[in-house]
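Only one protein chain is missing; all other protein chains are in place.
Labels for the chains are A and B, by order of writing; each one numbers its residues from 1.
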Amino acid sequence: MHFFPEQASTFASHVDALYLFLIAVTAFFSLLIGVLVVVFAIRYRRKSPDEVALEVHESGLLEIVWTVIPFGLTMVMFFWGASVFFRITRPPSNAIDIYVTAKQWMWKLQHTDGRREMNELHVPIGQPVRLTMASEDVIHSFYVPAFRFKRDVVPGRFSVAWFQATKPGKYHLFCAEYCGTRHSGMIGWIYVMTPADYQAWLAGGTPGETLASAGAKRFVENACNTCHGEQKGARGPSLNGLFGRAVRLQNGQTILADEAYVRESIVNPQAKLVEGYPPIMPTFQGLISEEGLLQLTAYIKSLSPAPAAPGAASSAASAATPVPERKSTRP
Amino acid sequence: MTNSNAPPARHPGANYLNSSYGVRSWLLTSDHKRIAIMYLIGVTVFFAIGGLAAALIRLELLTPAGDVFQAETYNKIFTTHGIMMVFFFMIPGIPAVLGNFLVPLMIGAKDLAFPRINLLSWYLYIVGGLIALWAVVHGGLDTGWTFYTPYSTVYSNGWVVVTAVGIFIAGFSSILTGLNFLVTIHTMRAPGMGWTRMPLFCWGMYAASIIQILGTPVVAITILLVGAERLFHLGIFDPAQGGDPVLFQHLFWFYSHPAVYIMILPAMAVISELVTAFSRKPIFGYKFIAGSSIAIAVLSFLVWGHHMFVSGQSVYAGLVFSVLSFLVAIPSAIKVFNWTTTLYKGSVSYQTPLLYALGFIGLFTFGGLTGLFLACLGLDIHVHDTYFIVAHFHYIMVGGTIMAYLGGLHYWWPKISGKMYPEYWSRVSAWVIFIGFNLTFFPQFIVGYLGMPRRYHAYPEEFQVLNVMSTAGASILGIGYLIPLVYFIWSMRYGQDAVDNPWGATGLEWETPSPPPTENFPETPAVTGKAYDYLTGREEAAVG
Partner (left out) sequence: MADATHAAAPGAPPELRHHFVDMEAQKEASALGMWIFLVTEVLFFGGMFTAYVIYRASYTRAFEGASNLLDLRLGAFNTVVLIVSSLTMALAVWAGQQGRKSLIVLFLLLTILLGSTFLGVKVIEYRQKFVHHEVPGPHFVVPLDEETHQPLPRQSEMFFSLYFCMTGLHALHMIIGIGLLLWLVARARRGEFTPRYNTPVDMVGLYWHFVDIVWIFLFPLLYLLGRHAL
């Protein structure tokens, strides 16, 4: 009988260690109370119908002790849990990007070279992988128990999270947020491969059109290029080199141009107006699909020299706070 | 209190049950005791419906394939289970049945502050329940009891609006009950019953009522907006129109987390009474138990975000909700320690109510500790939306609240009905329930950590053994619940007549006849002693 899924990611063992600690505390206190209750009930059982109990006074000291000790223990749990959480939510900067579209009831995964997978994902060990996820319809959740990885995919925003696989094998992918009729059918597999096997797999298939080039087409289709051109006096800011750079807003704040910023600027352009430009960009809310938004984001990313932007793997809808430097410190 | 050598007193005299006959005299009553009985019937019916749904769920989950029901049907079944149990059994449960019956008696009042509003709240409960049932019968709802958007507002094909209306109406029932208790406890305590002489049961009802008043309106407006969005295509929570599904979650959980404390605070209130009565000594740490009830009520409003650690709130919000969720566990721990210490040097009698109370203490302690796993950020990511969560809340709600409800029902049954239940069968069923419960839900912790998500109609084969164990346990648990149903009904006709105070317990309710007359007390009693005054010049008590 297994009690733990396999540990196949860099954070699995940390999560399990925390789990074991909590099991120990739970077992200790459950047994303590259970034994005390049984012992007292037996030792002090009523021996005659008219028996009266002995008076036991209140004890302020006892109350304090059994308040302070649980408090201390819970704070240990909190800090330990928070530290594991920070590890989970901060992707390293050299992560490769995978774009995920969730829709009832399937997972569509795309590598940056355009290779598409349906309900399956091949990744190499030892390489951080950042998932940028969007939903076409309702809330889903990308869950890989062996990685101890889970992140809700909420429509209307990008959800970004990361993992690094450590053990070759085949691991369950589940949708973990109820999403309708075939929720329990929205499952798949993550294939973790050695670097050599992964290269072989890459070489074997045909990459499709990359997300970036699909995005380039949409950029023109939606006439984005008519304002965001390179000519002097263009109505909108240039997007070359934008991604990953600090942007100064009209209200004086400076923010980082990451996936969240790009997506928000397409669907709600008035939220963050760039300094020096009139607020005339129309909103594309509801006019471009989630997949389209992913493609446009990939395209805009491709216009910047540095491929990966450091980004906290929190949800992209709570937009970036003012940052004094390049590091994203999203709240 | 009668001498133990006297024959059991019989009360052929007028009591609230025989004061008037006919359906009209019940349906138009303003007597809190009759209303409590009507609620008892109502919650039992809805519990049966929710329990039937649970049986169907466990039946399907015997095998990995979804071979008993179609997927959509299964989704409707678990939604029905959740809605029936949460809104029509757990939330009204102890407050509407035991609270309604006992609060006026315990404080020496003739009724609640607003008896006709009490009756109205029963009608609202029944109407809301019937509307929700109508939806179930006419095709059902498949959103889960949590109604997450945009699935519920845009994509679901079920009776969203009808069910939302049913829940909305039942919510008003809950608000009015809470309002009634708050005003009653504030203004109608007998002379001499200061706050620190009030039974802890009333403190628990008071704290739960605070939550009912403050939390329920928020879910009411939220569910109204969901209905409006669905009917009029409004887009408040629909991302395609600029709405935010996570805003729905915030508004929903702002109530639904405190709601679970509406379910547990009355249960804890019952346990305080049972532990002290069956130890026959004052409860240890009265002020701390009372104070911790209020602390739980306050803190419960500050932790809702722990349901949303993976849905996209910021890291810092996660930290805040995590630390507060740990803090809210502390007052519950204080209660458990105080109850345990009450047994120390007590005179412990093993009647059925105490068996339920001890079962509660064990199961609630364990289940509450598993809540710490969920408050822990690093761990919740993995177990969120898995069977670990399902196991946790069933330990508290079933291992906790339902055990306390049954314990209270057994304890006060002589007072409510004037009859005793059969002690042998009541102990048997207590054990059957305890064993069945653990077998049902403990395996779910394991299968949850292994990765089995919730609300899954079909699952990978490697999870089957644990699911079979769980279903076996559920069968036993179901039998365990049927036995009291049978003997309680049996006792009303064939049970031994009860004396005024079969347990030798303190409390104003035990100074009335079993069952009490309609007006409870011929004159308002004057209170001179502390609560749980077991040790000051007592006469012998009648033996239970």
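By definition in this document, a contact is a pair of C-beta atoms (placed from the backbone, for glycine too) under 8 Å apart; a residue touches a chain by one contact, two chains touch by 3 or more.
What you are looking at is a predicted structure, and each value in this text was computed from that prediction instead of being measured.
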item	value
Which of B:A55, B:V127, B:A228 or B:I294 contacts the chain that the document leaves out	B:A228
Residue, one of B:S19, B:S314 or B:Q464, that touches the chain absent here	B:S19
Missing-partner contacts on subunit A, residue numbers	268-271, 279-280, 282-283, 285-286
Residues in subunit B touching the chain absent from view	19-20, 25, 28-31, 104, 109-116, 175, 179-180, 182-184, 186-188, 213-218, 220-222, 224-225, 228-229, 232-236, 241-244, 247, 251, 518-519, 524
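Everything that follows uses one rule, which is that only the chains that are shown with their structure count from here on.
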item	value
Centre-of-Cα separation between subunit B and subunit A, whole angstrom	35
Subunit A-touching residues of subunit B, taken from the complex the two chains share	4, 66, 71-72, 75, 142, 144, 148, 150-151, 154-156, 239-246, 279-282, 284-288, 310-316, 318-319, 322-323, 326-327, 329-330, 333-334, 336-338, 340-341, 343-350, 354, 358, 361-362, 365-366, 369-370, 372-373, 375-382, 384-386, 446, 449-451, 453-460, 462, 465, 534-535, 538, 540-541, 543
Residue numbers on subunit A that touch subunit B, as the complex places them	1-5, 14-15, 18-19, 22, 25-26, 29-30, 33-34, 36-38, 40-41, 44-47, 49-56, 58-59, 62-63, 66-67, 70-71, 74-75, 77-78, 80-89, 104, 137-139, 141, 143, 145-146, 148-152, 154-157, 159, 172, 174-185, 187, 267-268, 285-286, 312, 314-315, 317-318, 330-331
